[in-house]
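Can you read through this structure? Questions will come right after.
Heads up, one of the protein chains got dropped from this complex, but the rest are sitting where they should.
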Amino acid sequence: MRVGVLTGGGDCPGLNAVIRAVVRKGIKDYGYEFVGFRDGWRGPLDGDTMPLDISAVRGILPRGGTILGSSRTNLMKVEGGVEKVKQTMSELGVDALVAIGGEDTLGVATQLTEQGVNVVGVPKTIDNDLNATDYTFGFDTAVNIATEAIDRLHTTAESHHRALVVEVMGRHAGWIALHSGMAAGANVILIPERPFDIDEVVAHVESRFQTNYAPIVVVAEGAHPKEGQMQLQTGERDSFGHVRLGGIGQRLAEELEQRTGKESRSVVLGHVQRGGTPSAFDRVLATRLGVNAIEAVQAGAFGQMVALQGTEIVRVNLSAATDKLKTVPEERYAEAEVFFG
Amino acid sequence: MRVGVLTGGGDCPGLNAVIRAVVRKGIKDYGYEFVGFRDGWRGPLDGDTMPLDISAVRGILPRGGTILGSSRTNLMKVEGGVEKVKQTMSELGVDALVAIGGEDTLGVATQLTEQGVNVVGVPKTIDNDLNATDYTFGFDTAVNIATEAIDRLHTTAESHHRALVVEVMGRHAGWIALHSGMAAGANVILIPERPFDIDEVVAHVESRFQTNYAPIVVVAEGAHPKEGQMQLQTGERDSFGHVRLGGIGQRLAEELEQRTGKESRSVVLGHVQRGGTPSAFDRVLATRLGVNAIEAVQAGAFGQMVALQGTEIVRVNLSAATDKLKTVPEERYAEAEVFFG
Amino acid sequence: MRVGVLTGGGDCPGLNAVIRAVVRKGIKDYGYEFVGFRDGWRGPLDGDTMPLDISAVRGILPRGGTILGSSRTNLMKVEGGVEKVKQTMSELGVDALVAIGGEDTLGVATQLTEQGVNVVGVPKTIDNDLNATDYTFGFDTAVNIATEAIDRLHTTAESHHRALVVEVMGRHAGWIALHSGMAAGANVILIPERPFDIDEVVAHVESRFQTNYAPIVVVAEGAHPKEGQMQLQTGERDSFGHVRLGGIGQRLAEELEQRTGKESRSVVLGHVQRGGTPSAFDRVLATRLGVNAIEAVQAGAFGQMVALQGTEIVRVNLSAATDKLKTVPEERYAEAEVFFG
Partner (left out) sequence: MRVGVLTGGGDCPGLNAVIRAVVRKGIKDYGYEFVGFRDGWRGPLDGDTMPLDISAVRGILPRGGTILGSSRTNLMKVEGGVEKVKQTMSELGVDALVAIGGEDTLGVATQLTEQGVNVVGVPKTIDNDLNATDYTFGFDTAVNIATEAIDRLHTTAESHHRALVVEVMGRHAGWIALHSGMAAGANVILIPERPFDIDEVVAHVESRFQTNYAPIVVVAEGAHPKEGQMQLQTGERDSFGHVRLGGIGQRLAEELEQRTGKESRSVVLGHVQRGGTPSAFDRVLATRLGVNAIEAVQAGAFGQMVALQGTEIVRVNLSAATDKLKTVPEERYAEAEVFFG
């Protein structure tokens, strides 16, 4: 059996751990051969490969990123893309693919399956918003990094009697904000699932200033105020068409300063959250997913992905992961609200 | 409602996070009053209390240990112990107890329940070997600490072409060894559930010495060889006149050195694994358990404990947690074995 | 002897360690009493104090920030400020001050000395740009935090074949950029002392893209291009009069993307660099400075500050610290340039 491996979408701590586990398991238990495709779907499209044997995966377990490279190339938007992939696989004698990626990558994998390609998926998203799996690797690392950063910011906020707004990742789901905010004792946590009332936020911040402790607001990048509140004058666009600044973190800090009369500052954690060595949790999860992806290949369970449910790694249909976003439910947010203000 | 809180058994990162969540949730949502009992069951036995209000729990979320203190006092071995506890509760007007602890503490809680005392349990064990909950807080922190230590030891082992044996916690269950060993790329993992064959261990170590990488053996403190193997003759002296030590880690390093002819060293991580600030995972878990323990009190769900199952906090009978030890199942160990040698 | 203590200016890991050392040394060896002044010079101005005894400083050694609070209140700009301070000291029976702060705080201390007030200074700046001391506490912590962040960013940059620009603190001196950039293997380091040539930066970045590794540019917030290059269109101002965005990090990322045709991203580390627990180096330095500040008080060495020179803590005139900025010398930058490109 010859198996191709690729990683697509944004990078995530634990990708290398999956790759290593896939390769070691496949070689040791079933004598597979592996082909590494570079940069997500671009690899099989262009026939761009790298050797993927025991020596290629040595020492990569604790390393962030992906030795295969990644890209956001969407196969389905490439004319004749599926045919090219089939052709590459045929030319290289590749019988099956292990595709490690998020919504987009797994969406492509679903469609490839329908067209007769043997694919097993491994779910990946730093934001933890893929359905059908309790957690995705990379998320725990991101939460730890954000928590340590917020721990540090507490002392600055208190020494200067300032409010600090920390913007974390999470465009569509607030998992990182929820977990890091709960872990670090934030006074308010704002998530995309629930448009916030700026008056309530101000009230929490002001109530916090009454104590010896200073307010920390954790806000997901995709959070936004209730309609009509806190106009987001996004301003000009840069040469790449990106809106300049206007990040919710900075915008909120300005609003808080204006309304409370107290100094407020913002910090945008950004890419630091998704790089570097994975936490132990993520290394174990990624390794188990890799081992079980090979068991799925060996069982011919194509069109499926491996997922964490409780403490078990199970198989679910690829479509189950992508048919809806896993967002923060009301009752989880309510647990966090106990500590607001 | 007046609620007593106590922490029993060995300390664990996350205890303070539970205490804080219990107190803040109880006061904010239900107007409870709290009494802190000092040093586990010794507190209600001796009537030794401390104030437990919002200000007592400020800033303790990220701190290891327990502000209530702990002890291994076993109420059931004290003549008239149960009566004394009832009397203390009655004198202080305490209606219910939240008991945070492991097998022993929860065992006592079970028996108190049978004698009409209102108790809700919160499971705690660094070793992760309590039944009926997917994870216990403190475990993730311990695994992270052990993993970081093993990461560090890799480079020393490789530079000196030595085998390194790392002894981690786990008297009866090998969870910390399994997770930290998988996370840090150990070449062999030895756990109490499965007596090891010293010849196999030596074979793995020798095979590893063939590569550029040096062998790391992770061994739980309670692991032991198959019967008849590797006599543990304590008391004898080695060639340097040092007394041969008892711990399995050191004993194994000596055996490996003798049988492979390569330098071998051991490190015993010890108490470092159970102290200090909790990981984000443990802070979130501990906080959620605390919040839900109060919901259980409010619901009158006495004789129950809160537990993690998947991503949900559920209630289970106290006895479910203590009736058997949660050990590492065969199939989990098999996943780790893929990477041996 | 009754001694007042205050901390002024931006907070810095190690402030609490100095305060603890001052108090413990003074009480243990000389039987001093202490008065804590709140929020820098605002404390003695307003007579705002807090108790400062052994129990007040318990457990603060590893904590970032300052239990005394801080502010940027400049005594010299307050009408009759010096007289008010003298009056407060007289009313409280305070014989001498230990002033812990940077250029501004020590500048005020210098002038107070000239007006007969007994002051000993302890130098503090996260930027390490105070003269007459080899290092200031807080700097090592900031460099470690920045280095860890850049370590993490490497793997993201490589996985996505992107350039990453990391903006670190340093308005007037590039010490944090120089040290964290050297420590983390940056491909280019840009500092305020040396206006950069954007063509050279682009050349280094492009040369790096030839290898398997991706370029990381570390830029101090105060760095700027040579005159006429890379117009900084700062754009509109926000409601506080701050220029919106226009940070050099983001601006540079845009320029690199445009000129190299490769994706470029920026991260601004911001306040995370100055908060949280100090590194061991900073804790030792801060503790030694505190101990020696008391020896200076006891010796009547007013108008002086304690400073690190080699491995010794020495005394220098307060004015020596503030008469010029300690910037990065040419030969130190040349050492770093070896690794550019």
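Note that the chains are named A, B and C in the order they appear, and that numbering of residues resets to 1 at the start of each chain.
Here is the rule we use: a residue touches a chain if its C-beta (ideal position, glycine included) is under 8 Å from a C-beta of that chain, and two chains touch if they have at least 3 such contacts.
These numbers come from a predicted model, not from an experiment.
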item	value
Visible chains in contact with the missing one	B, C
Contact partner of the left-out chain, one of C:K25, C:K124, C:R162 or C:H204	C:K25
Touch criterion as defined above, residue of B:R20, B:K124, B:R265 or B:R283 at the omitted chain	B:R265
Candidates B:H154, B:H179, B:R208 or B:K326 - the one touching the absent chain	B:H154
Touching residues on subunit C - with respect to the absent chain	21, 24-25, 28-29, 58-59, 61-62, 134-135, 140, 143-144, 146-147, 151, 179-180, 182-185, 211-213, 277, 279-281, 283-284, 287-288, 291-292, 309-311, 335, 338-339
For subunit B, the residues touching the chain missing from this view	7, 10-11, 13, 15, 39, 63-66, 69-71, 145, 148-149, 151-156, 158-161, 164, 234-235, 237, 242-246, 265, 267-272, 274-277
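Note that in this section only the chains that are shown with their structure count from here on.
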item	value
Graph class of chain-chain contacts, one of line, ring, star, complete, other	line
Chain ID, smallest distance between chain and overall C-alpha centroids	A
CA centroid of subunit A to CA centroid of subunit B, Å	30
Chain centre separation (subunit B, subunit C; CA means) in Å	40
